[in-house]
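In this view, the complex is presented without one of its protein chains, the others remaining in place.
And then chain A:
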Amino acid sequence: MSSQLLRFEDWTAPVPPVRREVLSALPHPDEKNPPLLFVPGLGHGAWAFREHWLGHAASRGFSAYALSPRAAGSLRAYVHDVVQVAAGLPRQTVLIGHGVGALVVSHALARYPAKAAVLAAPVLDGWPALGAALRTNPFGTLPAFFGGGLGLSRKQLYSPGCTYERKLTREPTAVYRSVLTASRPAAPVGSPPVLVVGSPDDKIVTRKALDRTAARFGGAPLLFPGMGHDLMLDTEWQEPIDAIIDWLEKELLA
């Protein structure tokens, strides 16, 4: 593991700044709750949270923000962007990552003392996720090995009766490679409470992977059976976000 104190790469080759797309929904009046920053996974953008979760979080008294991944990014650049946006918000922020966004959040936690963190359907280790993708969607996944970009299918992401397939974007293979070869994140700074949520019926994140991730943060995953990988777009979207906010309210009191 590289040193947290000696950050040669950041000192000599800082991540170049870009204009970041941040969508938000704000409560009225401001409840002085910590802001929530949603971080989508690959193929998704901030739009995925605007569909339901941003507005719902605001209606429960939390200012909610979602950050789109930058174009032609890398894991390092995504982490940089999350920390930049979080540090730019008025109060200590709760980071909520989905899919590969959870991997980004787990790395960002070593760079920014978040108030709390939620890893939703987290892809922390790329290899089992790649295996699962090969099993459910071989024709979308295989081209990625030859530089063709990874295709995600409806079956992988959503439970029946729900689809946002046409909004998905293809990321260059290099991005997937940077995810697969990512080193293990350093320990979070400021020891924030971390919650892991997911679905046992997720076609990308296996139940085993969920348990492993939760165990790493000293807990058990909160499960929502019957839902697909994209918890925030599923027809049952309200259940997980309500559970997340309930958990958060309890943690903030502690």
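We take it that a residue touches a chain if its C-beta (ideal position, glycine included) is under 8 Å from a C-beta of that chain, and two chains touch if they have at least 3 such contacts; residues count from 1.
One rule holds in what follows: contacts and distances are computed from a predicted model.
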Protein name (UniProt record) of the chain left out of view, among "Monooxygenase", "Probable septum site-determining protein MinC", "ABC transporter permease" or "Sulfide/dihydroorotate dehydrogenase-like FAD/NAD-binding protein": "Monooxygenase"
Hidden-chain contact residue, picked from the options A:His80, A:His98, A:Lys203 or A:His229: A:His80
Residues in chain A touching the chain absent from view: 3-8, 10-15, 17, 80, 83-84, 87-92, 111-113, 189-191
